[in-house]
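This part shows chain A:
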Amino acid sequence: MSGEVFEIRWHGRGGQGAKTASELLVKAAIEKGKYIQSLPEFGAERQGAPMQAYSRISSTPILIHTAITHPDMVVVVDETLLKSIPVCEGLSDKGLLLVNSNRSNETIKKDTGCKGHVFTIDATQIAIDEIGKPIPNAPMLGAVARITKLVELDVLKERFKEEFIAKVGEQIANNNLKAIERAYKEVKG
Partner candidate 1 sequence: MNKNIKDPYQKLKGWKDIPIGGIIEDAGNTRYYNTGDWRTFFPVRDTKKCTNCLICWIYCPEGCIKVKNGKLTGIDMDKCKGCGICAEVCPVKCIQMKKEEAK
Partner candidate 2 sequence: MKRKAVALSGAGASAEAMKQINPDVVAAYPITPQTLIMDTFCEFVADGDVDTEMILAESEHSAMSACVGSSAAGARTMTATAANGLALMWEIVYIAASDRLPIVMNVVNRALSGPINIHCDHSDSMGCRDAGWIQLFSENAQEAYDNTIMAVKIAENKNVLLPVMVCQDGFITSHAVERADILDKKTVQKFIVPFNGGHHPLLNIDKPVTSGPLDFFDYYFEHKRQQIEAMENAKAVIPQVFKEYSKLTGENYDFFEGYRLEDADVAIVVLNSSAGTAKYVVNELREQGRNVGVLKIRVFRPFMQNKIVDMLKHVKALAVLDRSASFGGFGGPVFNEVRSSFHEVYDQKPAIINYIYGLGGRELSVEMIKQVFNELESVKEGKLGERVRYLGVR
């Protein structure tokens, strides 16, 4: 889908925060006066089950309420999904693929057969370093912000803090912010 709408399809496993990341991204985009939509799609509702989330950011009101079949960008939060889920389905050669991985962009491109431009970020490692847990959604958000320029880094961080400070406390929230910043700087592609 091209034109005024940017569509992102997130692939993750239940419990990794892909749905939350999708929501946070669109919530941050609203600051720019955009129209937004974030839809979760679950299979079996348990931790570890493959799931999708869809983000739409548009300059005009969003009418459609379906899954995204031709994404502008695909984000893979869990590398193991590459083996079982056709993550690149519908992605054109102008599309963007971001994978949470420490492997090279070329390897990923070959593995997935992806036609578009490939980015990688070792979000899991960043998460372990900064947060102490392998929950990669915050650093993935940082990488997406850098690649797409859909949201400002500051706004994203502020939104994140707002959403999570009550849930996880100041310390962990700040650690997540550090992870977002690092991924913003370190994304490869």
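The candidates came about this way: all candidates are chains of the complex that A comes from, given by their letters.
Everything below uses one rule, namely that a residue touches a chain if its C-beta (ideal position, glycine included) is under 8 Å from a C-beta of that chain, and two chains touch if they have at least 3 such contacts; residues count from 1.
Computed from a predicted model, the values in this text were never measured in an experiment.
Evaluated over the candidates 1 or 2, chain A touches in this complex the candidate numbered 2. On the side of chain A, the complex with candidate 2 involves touching residues 23, 26-27, 30, 33-40, 62-67, 69.
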